[in-house]
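Only a single protein chain was left out; the remaining protein chains are all shown in position.
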Amino acid sequence: MVYITRKENFCAAHKLHRKEWSQEKNLEVFGKCANPNWHGHNYSLFVTVKGEVNPQTGFVMNISELSEIVQKFVIEKLDHKNINMDVDFMQNKMASTENLIIGIWEQLEKPITEKNCKLHYIKLQETEKNFVEYYGNVEL
Amino acid sequence: MVYITRKENFCAAHKLHRKEWSQEKNLEVFGKCANPNWHGHNYSLFVTVKGEVNPQTGFVMNISELSEIVQKFVIEKLDHKNINMDVDFMQNKMASTENLIIGIWEQLEKPITEKNCKLHYIKLQETEKNFVEYYGNVEL
Amino acid sequence: MVYITRKENFCAAHKLHRKEWSQEKNLEVFGKCANPNWHGHNYSLFVTVKGEVNPQTGFVMNISELSEIVQKFVIEKLDHKNINMDVDFMQNKMASTENLIIGIWEQLEKPITEKNCKLHYIKLQETEKNFVEYYGNVEL
Amino acid sequence: MVYITRKENFCAAHKLHRKEWSQEKNLEVFGKCANPNWHGHNYSLFVTVKGEVNPQTGFVMNISELSEIVQKFVIEKLDHKNINMDVDFMQNKMASTENLIIGIWEQLEKPITEKNCKLHYIKLQETEKNFVEYYGNVEL
Amino acid sequence: MVYITRKENFCAAHKLHRKEWSQEKNLEVFGKCANPNWHGHNYSLFVTVKGEVNPQTGFVMNISELSEIVQKFVIEKLDHKNINMDVDFMQNKMASTENLIIGIWEQLEKPITEKNCKLHYIKLQETEKNFVEYYGNVEL
Partner (left out) sequence: MVYITRKENFCAAHKLHRKEWSQEKNLEVFGKCANPNWHGHNYSLFVTVKGEVNPQTGFVMNISELSEIVQKFVIEKLDHKNINMDVDFMQNKMASTENLIIGIWEQLEKPITEKNCKLHYIKLQETEKNFVEYYGNVEL
């Protein structure tokens, strides 16, 4: 069992904000992430797939195909977008990295399974100092 | 003459867009940077000051003071903000990295000169692959 | 179950040295790390907390609070200090990265548990080429 | 149980190519990695060993010894070499990162076990965007 | 006058070798870089253009156009290639980074000038520890 990982990048705007809360409450809970006019990040996304090595190709999965899947199902929807406003799978959710990584997992699981591979792990880096990780329903 | 540099980071939203142009023209010129609902970046800012070494302190300038100046005159105005909407010194300008670096220079030149140092150079990194540099009115 | 990580940095001096050994024995075992007059590093500390996502905030834990805990219980005690001489929780221990990461875990476990989260993992990077990791009493 | 990791680098040439396939088939499956005249990479190798902390030294394993083992059993065989042509343990295998990481594991397992430590994990980074990981026969 | 820089990557094989020298002489001068069966690197190329800021676009040059020029005139010729064997502009030259950066400059100068911009500087990084820089015929 070998694990292969592809990194892709996207740039997006977002804010952390609950409509039913006052701006004071939003600022208290979310700090400067609640800025009404948005802010943004260069996100780095690491997608890890696990599987047996194919003896013909030496591959778990062709990493170009993995890149294409991540581009098509995730990056095209997020890159140079507003996460709160432009992204179908983030509607009616807080645009936190935690919710974003779960949403990204849900985009990727089916197309990767259809390639007879198993999505194992996602890491989503928001800043140099902050990142989140997700293993689907599995707890390490 | 020694050169000292301080790096500071900020996260901001922006878009590249001219009101007097159609959305088609904006997309043609600015590509995905013209997304109407904004996008954003983790910017890294490098500020370089040059001067003689003070024999008492061994410093060109106390780098903590340099950090405080950059924080007060630049980072507080840009971090977790919308460059087009929230930043006084970017009003009525295209929010390109080129215009942003010139605006940042204008914020920093006076407070650094007041510390008897000389602002030499600024580098502004927008993504892993794109950055701009500025030496004020000097051409290298 | 989502995992969130905060990175914090500190700069510290240390040496690897056993008083009951001769300087020859110390040099043989610890090499240049046994230099009597100390040496030092820029350490990077990665602290990972796991938990369910709060539906109100979209957070496992507010990462600003996590940062404050790491600052208060670890970074203030280690940054710009001598690990052998200045750090209460490292008294009478070899100042190796292995012992340091266990000591850091012991500082963080209680305050993170009091926030109803679970400390999952710590990574401590000493140089570009060397790092250690710890999961508490759990073996992966 | 603490985990220690040493990073080492090597530069090597390789190609992905099956002799029994036509060049068209090779290009279709392996893309530009099938270039007949080779290409190459700066590889980064991360080797993780786990064990109890020795109370005399504070070490799981002396990281200088770990570095020497990785140098002797892996880096000397791969650095500034052609993976397909020059490396004994890669003969008659596709020179993919997946096969390479399994081969590296087989070089390292015995000498690390002889030091009474346990090889836990290897990461092999081929480019900024692509890496593979291996835990031996263990599945995470 | 603002300076903008685009980074692009390529992976290539090469060796340092003079046919008219014995293999002993080649090894003495070029060390492990003389390995007859090639080795390779992940190269990073930084291309810096200088110019006045266009008041309509806020750009010195559209960085997407700069990227396309670098892709077309340099990366397509070098990526996943053998520098000694596959690259037209490196024929009959030592495949050193010094000669490579001069060759790259010669590919880029004309198409950038045709965009009414000025090629200012190129940096070519071969490994984490080694890079070369070139300003054309200008000496800093």
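To keep things simple, chains are lettered A, B, C, D and E as they appear, and every chain counts its residues starting from 1.
Rule of thumb we're sticking to: a residue touches a chain if its C-beta (ideal position, glycine included) is under 8 Å from a C-beta of that chain, and two chains touch if they have at least 3 such contacts.
Because the structure is a prediction, the values reported are computed rather than measured.
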Where the missing chain makes contact, among the chains that are shown: B, C, E
Interface residues of chain B (partner: the chain not displayed): 1-8, 48, 50, 53, 56-60, 62-64, 67, 120, 140
Interface with the unshown chain - residue positions in chain E: 16, 18, 29-31, 93-99, 101-102, 128-135, 139-140
Interface residues of chain C (partner: the chain not displayed): 9, 11-14, 32-33, 35, 37-42, 79-82, 85-86, 127-128
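In this section, only the chains that are shown with their structure count from here on.
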Other chains in touch with both chain A and chain D: C
Most remote chain, CA-based centroid, reference being chain B: D
Identified repeat of the A-B interface (over half of residue pairs identical), from D-E, C-D or A-D: D-E
Centre distance in Å when chain C and chain E are each reduced to the mean of their C-alpha atoms: 42
Centre-of-Cα separation between chain C and chain B, whole angstrom: 34
Chain A, residues touching no fewer than two other chains: 128, 140
Interchain contacts, given as pairs of chains that touch: A-B, A-C, A-D, B-E, C-D, D-E
